[in-house]
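Here's the structure, in structure tokens; my notes come after.
As you look at this complex, bear in mind that one protein chain is not there, while each of the others sits in place.
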Amino acid sequence: MENYAIEVKDVSKGFKTFELRRSGSFFHRLWRKRSWKQALSNVSFRVKEGEIVALLGRNGSGKSTLVKILSGILHPDSGSVRVLGFEPWKDRIKLAARLGVVLGAHSQLFWNISARDSFEFMKGVYSINEREYSQRLKYYLKVLSLGEVFNRQVRSLSLGEQMKCNFVASILHKPKIVFLDEPTIGVDLPSKIALRNAVLDLRAREGTTFILTTHIVEDITMAERVILLNNGSIVFDGSRKQLESMFGDKKHVELRLEEGSAVDFRRYGKLIEKSGDVVKIEVNKSTLKNQRFLRMLNDKSVLDYRVAEPGLNFVLTKFYAKMDRKR
Amino acid sequence: MIDLHKYSAIMVAGFKQELVYRLDYFFSLVFRILTALVAIFVWITVFRTTGASSIGGLTPDVLYAYFFIANAISIFTINDTVASNMQDDIQSGNITTSVVRPVKYPTLIFFNALANNFVGLLTVLIPFMIIIILVAHVSITPVTLSLFILEIITAYLITSALYFIIGSLAVYLVNIWGIISVADSLYLLLGGGVIPLILFPGWASQILLLLPSQLSVYTPAATLLGIISPSAAIGYLFAGVVWAVVLVVLAALWWKKVSQNITSVGG
Partner (left out) sequence: MTSNRLAQSIRFFFLAQRYYWKDFLVYRAQAVVWALYSLINFLFSYVAITVIYNVSSGISGWSYFQMLFLVSTASLVFGTINYVLSPDWINQLMRRGGMDTRLIRPYGRATIYLSAEGSLSSIVSAFGAFVVLIYSAFRLGLGPAPFIGYLLLLAIGTVTLTLMLLMLIVAAYVVVRGSSAVSRMLSFMSQASSYPLPVYGIVGQLIFTLVIPIGVASYYPSELVLTSVGALTLAVVLLVSVAISTVSYLGFNRLMRHYTSGGG
């Protein structure tokens, strides 16, 4: 029997925005224009308990809006939402006790006092009993190597340390589901890795469900499943591997050329990048079997070459380009 | 010529910004006027209770006209826009980008706020003043009018400098809404917006008339209504100009110190 942590059906949400007009007469332009932005259109998906899902999309694609609707912060215009069996808007309080949220752009921590103080505050907010609180705190301080850092003033911590502390603050009350909204903006690599490990650990030990929204590709490696949002609609919902091999009929070939090389690599594929003596071209998979191409690779002036998968960044760029062309 | 273009562009942007919030702005003006009404109602009752024809040398008509004019003037001369915009910029982090623009930040903030206040000036203060002057049969001479205008301009410079200093405190204190609102009320009180300075006990009014705040409310209103003579007004104006110079210089020096701290605040 499947237990769905999240069930979203035909959810839509729009906002009115206040903009200044750019055209029209002088006085016309003085008055603001109210326009409507459709942030989400008929979004539907389900997430099972214990899944780690990455919600990808460019800025303005609706990811944050979706997370806020799932948290009960925003009210959807239409559609139905169930998180852990609760309707987020109506039963926000009951859901909140089982929900952890890290909003990357906004800290839950008090600025001038130590992170420890903020954790104590959380203990009070969620009425966590002392024993469980100190056990969890001790464990996660270790997992995230926050050791002595958590006794320092939050304002003196680096962004990475702050993010890790925010994460701890959001999971102290043993939530069944955690939303991470752009948690790694401006954060250093070691901290990103630490977060990834903590997420996987939490899922393994407690079966916590995670939704991670991001537009940074490297973050997705902790998720098995990717949902891609574009202009408020889901354009891809599948495994990460599926996404990576989406434009799998293409390969990237990197060539290191001798100075003055006359090799005409352009006839085999599109030039993607050129830096110094290295060029990167995009070729069809079939080209790799082409005799002329193979001969070119063995040319004297080709000092070295490498064949690789396009990579997620590239896949996404092409995906977006395809989406934009359709509009 | 190039500079003028730049400044007018800043002002137009500020103008637009103000009208975007026009409803909000309109209602805030309404409540400011209503606050003047409170004082007037109170004084009507006071006069009735006392039964005297004048209090402190002021007749009821003059007093009521004073409150309307004083509060209308204060909309322009006591305006915390500079401080609240700075608070916004500092909190949002916009200030770090503003500081490196070709236009100096203080200038930018000044003209932006001027544009905001200009709207209030045109749409409220001037029509309002015209109405009061007609209804209260105030006699205006070219002398009193020009003195009035000069006083208003000087007062505006003074409060801009003061609120600029207050606004920069947001770099150190983060949340200064409380300070801004107390500054507003204090300035209004000391400036004669709540009680005409002439009604304060002798020693108190002497001190108050030496402060920069007198020029923001009391002096212009009193000049226009003939409560103080033109020659006395010139004296207060001169004192005000001295204050304006001192405060602008102070603000500039203070800013030099503060702007060095700006890049080190925040993540």
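Here the chain labels run A and B in written order, and each chain numbers its own residues starting at 1.
Basically, a contact is a pair of C-beta atoms (placed from the backbone, for glycine too) under 8 Å apart; a residue touches a chain by one contact, two chains touch by 3 or more.
Not measured: the values here are computed from a predicted model.
Touching the chain that is not shown, out of A:Val8, A:Ala39, A:Leu84 or A:Leu180: A:Ala39 (per the contact rule at the top). Contact between chain A and the absent chain runs through residues 15, 18, 37, 39, 59-60, 62, 64-65, 68, 71-75, 89, 92-94, 96-97, 99, 101, 103, 105-108, 110-113, 117-118, 121, 124-126, 153. Contact between chain B and the absent chain runs through residues 21, 23-28, 30-32, 34-35, 38, 41-42, 44-50, 52, 55-56, 84, 88, 91-92, 169, 172-173, 175, 177-179, 181-183, 185-186, 189, 194-195, 199-201.
By definition in this document, only the chains that are shown with their structure count from here on.
Centre-to-centre, using mean CA coordinates, chain A is 49 Å away from chain B.
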